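Yeah, one chain of the complex is gone here, protein chain that is, but the others are all in their spots.
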Amino acid sequence: MARNPYLPYSARIDEVVVENEARDIKTFRLVFEDPSSAAEFRYLPGQFAELSLPGVGEAPFGIASSPTEADYLLFTIKRMGLFTAELHSLEAGTDIGVRGPMGKPFPWDQMAGKNLLIVGGGFAFTTLRAAIKYILDPANRTQFGSVLVIYGARVPGELMYKEALAEWQARDDIDVHLTVDKADKSWTQHEGVVTTVLQGLKPSPENTLALVCGPPIMIRFALLSLGSLGFADDAIVLSLEMRMKCGIGKCGRCNIGSKYVCKDGPVFTYQELRALPAEY
Amino acid sequence: MTEKQITRTDLDKLLGFFRERGAVYAPAKDEAGDVALTEVGRAASVVLAYTNFRLSPKAFFFPQNQTLLRFNDGRAEEVGVIDRATVLFGVRPCDARALLALDQVFLDGHQDDPYYAGLRARTTVVALACMRPASSCFCTSVGGGPGDGTGSDVLAVALETDLLLRAQTPKGEELLSFAADLLADAMPAAVKEAQERIRAAENKIAPVEVANSAERLRKAYDSYVWETASQKCLGCGTCSFLCPTCHCFDITDEVRGGTGRRVRTWDCCAYALFTLQASGHNPRPTPKERWRQRIMHKFRYAVENFDRPFCMGCGRCIRNCPVSMDLRTMLKEVGP
Partner (left out) sequence: MTANHEIEARLRETAGELLRQKRVDLFLGYEKASLPFRTTPLFLTSPDEVERLVWNPFCTVNLAVYLPRLFAAPADPRKAKDLSPPTVGLVLKGCDTRSVVALIQERQVPREKLVLVGVACPGMVDRQKAERALGEHEALGAEEDAQGNVRAMIDDEMEVALPREEIVSDACLECRFPTPLIHDVLLGGPVEPKDRDVARRLTAEFESRALSARWVHLQETLSKCIRCNACRQSCPMCYCKECLLDQTRPRWVGASTDISDVTIYHLVRAFHMAGRCTECGACARACPMGIDTRLLVRKLSQDVEDLYQYRPGEAIDTTPPLSAFAMEDPQDFLTEP
């Protein structure tokens, strides 16, 4: 009999890492209590899970780890509301529930054989980290063409995954450009919003798929830029967020038009999004 | 499909017989004089003269409060569905058809809802054809009818002295064969009488323009009509809670010291907080967006996703709205 989709897998917080200077973004490393749960929890980057704390409730979070990173899950979470405040107060060793994987991942079938342009802004970079780790894994790298990443934050202290970023910048099979809106004295890289860097680099749309994740304002300008660079609407892939409860397309809360962000998304092409009402 | 009949005076005996296998619910009058699906006790006193129940029978499959998980010392456990065979007698065809819509949501093949599945599996639905549609009924405009058996397991039609029983599904066949000793084969005259009565009922129902609703609503998304129509909406949950197809729910935890439950409760898209995000952003910030969502969901998104409007024409929302909003009027205002 199929697993009850409302029953979370038992897991434990293995490690908590503070990602930013403001200390309101933390990465939680979760391990399943039962190894067979890990085997059942087969996911691809772009998908999300609902984390569960008895008495507090649940909330959906994009999975920041790649399935190639062995038997743990990473979630990078900003403290915003009821659930995240509680989560941020927890230490390693605390039990936590995980329901998932949920949603549609990035379109890996279509991404194979293509060049990839990855554009991320601020806190929304989480599932893009998962995507990059997956792409760079030796078992996968040859499936894709060139990989160009542009990742921006307001100030250098807000950039997440600093170690991973440094590693990637040292590699020659991926081109990572970092930018901040406002530099400090020690910052030596780009200064300016993500779209300025994008316009400056002028990536070719030829056989290229773009993944874009970021705050609404960044997405708006990134879409305009990509359009002017010649990217077709169905070559641009976005990931959306909505208030969710069940995460499995039953409770009716997260729809944009006829699509449920939890079940038909959270990944949509720009072409699909344009066909939906602007109610998000 | 098997067709049987029984005299109306023997109906109570039939329902009493069904009680041997589990619970039986049938229409009975409560102290206020309203007719509702009530559990049949030793002596059934079934009433057949009613238009419809105030509440839809969806609560038998999707209860208003339902424990999803129990927590013991922080550990989550599933809750089982009690395997008590249940027969619902007297469900109107509109409410029975609604179950097919709910099936498409809860049993969509994408992580099926085990709680809904369990209640569905253990329940046999005997629909009772309508002889006296209300002026707020419009089932015939949304693909149903007063004598439509789809969604039920057995369709019953009340005749002058008898009750015709027509099996609609294998579960219905099974129910009728269980009661074979009490039932006679349906006479051609009874079948004919049933057809005539149903046709007479169909003729009483005024049509509503629902055809092409999905296309019309797509064109009217930015129309000013949403602003003007929604001004009246109070943002209560009456329409959604009484509707046989509305299925939105909320999930909350009630836990003390690691012990308690995770419960789902009916929710309503007309509520202001329904889509409010932790950041404070609300994609549907005013009654206009919420009223539009309601109509769109029922007559456009459901049609696009499930090939049917999520409205069975039962009329409960129209009869019970505190400010007498009428979605039939809305469908007209949306334009061609």
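A and B are the chain letters, set down in written order, and residue numbers restart from 1 in every chain.
As a convention for this text, a contact is a pair of C-beta atoms (placed from the backbone, for glycine too) under 8 Å apart; a residue touches a chain by one contact, two chains touch by 3 or more.
Just so you know, these numbers come straight off a predicted model, no measurement behind them.
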(request) Please pick, from B:49, B:180 or B:200, the residue that touches the omitted chain in the full complex. (result) B:49
(request) Would you indicate which residue among B:38, B:111 or B:136 is in contact with the undisplayed chain? (result) B:136
(message) Just to verify: which one of B:254, B:307 or B:333 makes contact with the chain not shown?
(response) B:254
(request) Determine which one of B:98, B:318 or B:334 touches the chain that has been left out. (result) B:318
(message) List every residue of subunit B that touches the chain not included in the displayed model.
(response) 32-34, 49-51, 54-55, 64-65, 132, 134-136, 228, 231-232, 234-238, 241-242, 250, 252, 254, 263, 265-268, 271, 273, 285, 318-320, 322-326, 328-329
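Here is the rule we use: only the chains that are shown with their structure count from here on.
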(message) I'd like the Å distance between the centres of subunit A and subunit B, where a centre is the mean of that chain's Cα atoms.
(response) 40
(message) Residue numbers of subunit A touching subunit B in their complex, please.
(response) 1-2, 4-8, 10, 52, 54-58, 80-82, 84, 95, 97, 241-243, 245-246, 248-253, 255-258, 263, 277, 279-280
(request) Please name which positions on subunit B make contact with subunit A in the complex. (result) 68-69, 71, 74-78, 105-106, 108, 110-115, 221, 247-253, 255-256, 258, 260, 262, 264, 267, 269, 274-279, 283-284, 289, 293, 296-297, 300-301, 304-305
